[in-house]
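The complex appears here minus one protein chain, its other protein chains still in place.
Entry: chain A
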Amino acid sequence: MMDGLPRSGPGAALRHDSALKHTTGEARFADDLAEAAGTLHAALALSAIPHGTLRALDLTAARAMPGVVAVLGPADIPGANDVGPAGEVEPLFADGLVQFAGQPLALVVAATRDQAIRAAAAITAEIAPLEPVLSIERALELGQHVVAPQTLARGDAEAAIAAAPHRMEAEFRAGGQEHFYLEGQVALATPGEDGEMTIICSTQHPSEAQHVVARVLGHACHRVTVTCRRMGGGFGGKESNASWVAAAAALAAQATGRPVKLRLSRRADMIATGKRHPFLYRWTAGFDDQGRVLGLRALLAADGGWSLDMSGGVVFRSITHALNCCDVADVAITGCAVRTNTVSHTAFRGFGGPQGALLMEDVVHRIAAACGLPPEEVRARNFLGAPGKGDETPYGQKVEGDLIARVWAEARRDSDWDRRRGEIAAFNASHPTLRRGLGSMVLAFGISFGVMHLNQAGALVHVYADGSIRLNHGGTEMGQGLFVKVAQLVSAVFGVALGRVAITATSTAEVPNTAPTAASTGSDLNGWAAHNAATTIRDRMAAVAARRFGIAPEQVVFAEDRAWAGAVGGNLFLDFGELAKLCFLERVSLSATGFYRTPDIHWDRATMRGNPFFYFSYGAAVSEVIVDTLTGEHRCLATDIVQDCGNSLNPAVDRGQIEGAFVQGLGWLTCEELWWDAQGRLRTVGPSTYKIPGSRDVPPHFKVRLLEGAPARSETIFRSKAVGEPPLLLAISVANALKDAIGVPALDLPATPERVLMALRGDGGKIAQD
């Protein structure tokens, strides 16, 4: 596959463990499992109104419809009507107050899914409308927040701006993003004895689903088991949103005593589940003739939607990433999330990091235009670690400036920047209507959960007496290749072939109290936890082998499916299976849990200082676009990427993550547009109206290279680095290339053809809505 790489263990470019099952259709997703006889199906009734007082819900017509077994509302919840993931009460079903168009009001349970959907449509709600708040601006005027403003400050921004030779103020917007996982939200709940509830759910966070189900049912967690073998995509959309879907299915299963499946239609999924937070930015900067930013004050206001959900973490990440790879000595970044009457925005790959990084890119590009300098020059002069610049974030964490400079230098070289600048200028001078543009992006992305306690993981490893190994850990598989990466690590600990390690479904019954698979930390955390579990067992096995061989345990080597006395290839060895059998006969435990907590991270909320990230990931990209100045249509023609993965655990999987994240970011910034009407109803509710990138939208020249010879400097597993989210930011190079092509540094996002045309005409890509 790739030359010069190991063929097994960490660093091997092994394929996804389910790849062949995916292509033959054998891989079973939650909705593919055979349904037990008597399984019922559920459907949600959703509010059509964004804000109002719920006076009455008429369920009589629905109850009388064919096949209907139960219709459940807030009064039918035995525990708490609360599916909030972060402390704020967030009702599963609206109770008294309707807070967004699409809010669940009730659940219908029927013999078939069609019957449930039809009956749900027959539910009528009497809602006395209240004035909806549908924009960030309006919510700011009203001072409505789900996350109160918090300021990350260093030095004296006001004084620095006032003292600077030049000063600039600007405002811009970035839209949200629908996850559009291909597999929609789905949960199957099966009731058992003694109040037990088993839930198969497409979730990134089985533990939270377990907790929320237990809370809604009024049970203790030990009665609730949540499992997930695989998801058909997650991207952050199956963290908190999967939990309430699981809770609704469990509620119905408990009420009817029968298995209940709730699978949202694409439309219901898009209307009722959260998205990436849209942001509004306002900033003032002071700078010098060379484009060095001397002082910066900024407001990053996220649209939190109707409830808190995970907006706190998104705001945290947006303000800690607002300077991205740059340094400004005197700075004050204020972040908040406003409360509006739209769906509650949630985690999405990057989790506020991409939105944060947009701030500094806007600052760099507008200041460069004002100074008559290339934005790349201005950005590099402001790099962390550049001459005259510091190497610490405003919150006091050191960043590796040498790697920032390096990834940019390599991307610039790979892309043949200087030659192409000249060629593009010549083309633009020769064509009457088409314009090409070149743009770049450099990123520094902090790895760890901003919520400190989530930086932990557990694993459970069994070795059976025949030498086969069963691996389980708290991480979930959503396509990102986590399972194969962790299995590679475990097979390396035991020195066995990958095929000896059975990969199993994530389950709260096997590994409890887990973090979500999110924040790019899946392999960092679960890799170490599984490594620790496997090492515990291997050490016990080594002791048994050492006694047999008559050597010290440290002299036992595990390799090539054998335990060797001393050197590999010698005469004295035990097959791995023989040794496992021996351990069993000698009554040595072959099962162990493993645990890991990220060391050295801390955060002081009062002072907004600390080392919240275990390390930073770096990357750089150069993209070229072409724009039709008559229509605003555009296309990305070429992209070159250099991404830091440390010592990659699996270069094939990592390349897939980089390419996929880039294209997803490309969608966010160019063609994916969420559109709410004046009544607060989302009108882009399926792939016919909401356009994610297709194959033609991928740059025809698309070169991805992993940064070479750059092992992680922190003690990460195998000195690897996380890769799930950071490369999404590299798509900002495309937005920057569009600015270059049209010669306008101000461009609201997503840069649809309409915004590009409007920006060309000089109004920053703002779109009037009637």
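By definition in this document, contacts are C-beta pairs under 8 Å (C-beta built on N, C-alpha and C of every residue); 3 or more make two chains touch, one makes a residue touch a chain; residues count from 1.
In this text, contacts and distances are computed from a predicted model.
Hidden from the displayed complex is a chain whose UniProt protein name, among "C-type cytochrome biogenesis protein CcmI", "Glycolate oxidase", "Xanthine dehydrogenase" or "Branched-chain amino acid transport system permease protein", is "Xanthine dehydrogenase".
Only one residue in the set A:Glu377, A:Glu392 or A:Glu633 touches the chain that does not appear here, and it is A:Glu633. The hidden chain makes contact, of the residues A:Gly479, A:Gly680 or A:Pro745, with A:Gly479. Across A:Pro50, A:Gly656, A:Pro726 or A:Pro745, the single residue that touches the chain missing here is A:Gly656. Of the listed residues A:Ile692, A:Leu707 or A:Leu749, the one in contact with the hidden chain in the full complex is A:Ile692.
With the whole complex as reference, residues 15-16, 18-29, 31-32, 114, 117-118, 179-184, 230-235, 265-267, 431-434, 478-481, 626-628, 630-635, 637, 652-653, 655-656, 659-664, 671, 673, 675, 683-684, 686-689, 691-698, 700, 702, 752-754, 757-758, 761, 767-770 of chain A touch the missing chain.
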